[in-house]
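The other protein chains are all here in position, but one chain of the complex has been omitted.
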Amino acid sequence: MNSSFIALLTDFGTEDGYVAAMKGRILGLNPGAQLIDISHEIQTYNIRQAAFCLNTCYYYFPEKTIFVTVIDPGVGTKREGIVIQTSQHYFVGPNNGVFSFVYQREGYRAFQIQMQEFEDVSPTFHGRDVFAPMAAWLAEGKSLQRYLKPIRKLESFLKQPQQLSEKEFGLEVLHIDHFGNIILNWHQNDFPEKRGVFAPMVTLRNQKFSHLAATFGDVPAGELVLTWDSSGYLQIAQNKGCAADTLGCTVGDEVKLSL
Amino acid sequence: MNSSFIALLTDFGTEDGYVAAMKGRILGLNPGAQLIDISHEIQTYNIRQAAFCLNTCYYYFPEKTIFVTVIDPGVGTKREGIVIQTSQHYFVGPNNGVFSFVYQREGYRAFQIQMQEFEDVSPTFHGRDVFAPMAAWLAEGKSLQRYLKPIRKLESFLKQPQQLSEKEFGLEVLHIDHFGNIILNWHQNDFPEKRGVFAPMVTLRNQKFSHLAATFGDVPAGELVLTWDSSGYLQIAQNKGCAADTLGCTVGDEVKLSL
Partner (left out) sequence: MNSSFIALLTDFGTEDGYVAAMKGRILGLNPGAQLIDISHEIQTYNIRQAAFCLNTCYYYFPEKTIFVTVIDPGVGTKREGIVIQTSQHYFVGPNNGVFSFVYQREGYRAFQIQMQEFEDVSPTFHGRDVFAPMAAWLAEGKSLQRYLKPIRKLESFLKQPQQLSEKEFGLEVLHIDHFGNIILNWHQNDFPEKRGVFAPMVTLRNQKFSHLAATFGDVPAGELVLTWDSSGYLQIAQNKGCAADTLGCTVGDEVKLSL
């Protein structure tokens, strides 16, 4: 049997059996599925962190990979389950914003999962009882018309940079990564006309940064510096340090960019 | 070569190479084995936590999956290594209670691993030197008569609910999960006659809970509530909170259930 890759992203941690229950369920339905762990260490209920995590990796996966993303504080309530189909991939999970970057970057078709078509669904574990079977079936190419209806209203939390004046933009801290890099909501592809002559001055917590380096290693250990992150976002990094701790900043903090 | 799934559950953490040594050993003996990580983040030596973790996931895995479970504070001493065979699965690990839920729920045959048949066994790492090869060989269907003898005495730590009066039961906290849900040793399948008309009053640390909801999302954020967990156990949960922290409770705490 030919089957696609199924990539798993959750906030379940791994000290419980919840991730494994999803894996077992998928393999029980589709033993040819090839499972890939993206992460199970997303902070509990942190939809924004999961969305950014997915944003930095999905692009590289083979055609037809299915991303099952279960950060789901609203499980069992009226929030919908959805499937997003792009030209390359499928995304399966709750309609709570976790696929915000996918809508922004890709053409797509969106479907609502018809929960009433599933049997024996625990109201606290749709990951195992709804999303896992959807992924297993998608991976083997089963027809899923019965389980899917088109949906229009998709949740998103993304903020675009706010143009404050000709040369000033209001940004925010989009993400802080494992190394403490502070990633801003300014992607080089979104402003192609500014890309060639990009001379930024970034203000965060009353500190100003204007040195745009190629990599953190270009400055002495401990020094803070602007770089493009590996996905194309502007970031404040610290060579051999943790910029977020040094600056005491968190996701959502306001940032000013002057060009 | 056709090979079964081998699912790995340990307390090794992943900052060392111990888990990878087991993976390498299995693949070195049986390159067709398909490895699945259940968890390596079980608390050091916490047999109860590992047993519960296994309990919530093994059921879903395909037929012939082999579960290698190495939480093994007694490694190298006289504790036995065992293989449990049920109608669907194999379980390989130390005889220290880590398979307690399996004996309780499944029909099984139990075997003692004949340690003396193995060569070059490190007294501190049976996971790599005994359990990994057993799993690799089971997965390829090798005859293992030489390595296995029937065993009778299996360790278990499970406590059944104590009936205190016609309508009162003494329970205990069986498990606290990643989200802080407090899971009790009352499974809905164990008391089928009480299932239809289940109106519980749970007392824990002098607090009483009687609202049985379908899911945590049914109550306001921060509120504590009774629900069935996704495996069928009664639990105290907190919507968007950590019930165990809020109540300051730990595994083994006494709980009273009045019906």
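So that you can tell them apart, the chains are marked A and B in the order they are listed, and the count of residues begins at 1 in each.
One rule holds in what follows: contacts are C-beta pairs under 8 Å (C-beta built on N, C-alpha and C of every residue); 3 or more make two chains touch, one makes a residue touch a chain.
What you are looking at is a predicted structure, and each value in this text was computed from that prediction instead of being measured.
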Which one, B:Ser122, B:Asn189 or B:Ser210, makes contact with the chain that was left out? B:Ser122
Among A:Gln104, A:Asn189 or A:Ser230, single out the residue that touches the unshown chain. A:Ser230
On chain A, where is the contact patch with the chain that was removed from view? 5, 7, 9, 36-43, 49, 52-62, 65, 177-179, 214-218, 227-230, 237, 240
Missing-chain contacts mapped onto chain B: 12-21, 23-25, 27-28, 31, 35, 37, 44-45, 73-77, 122-125, 128-129
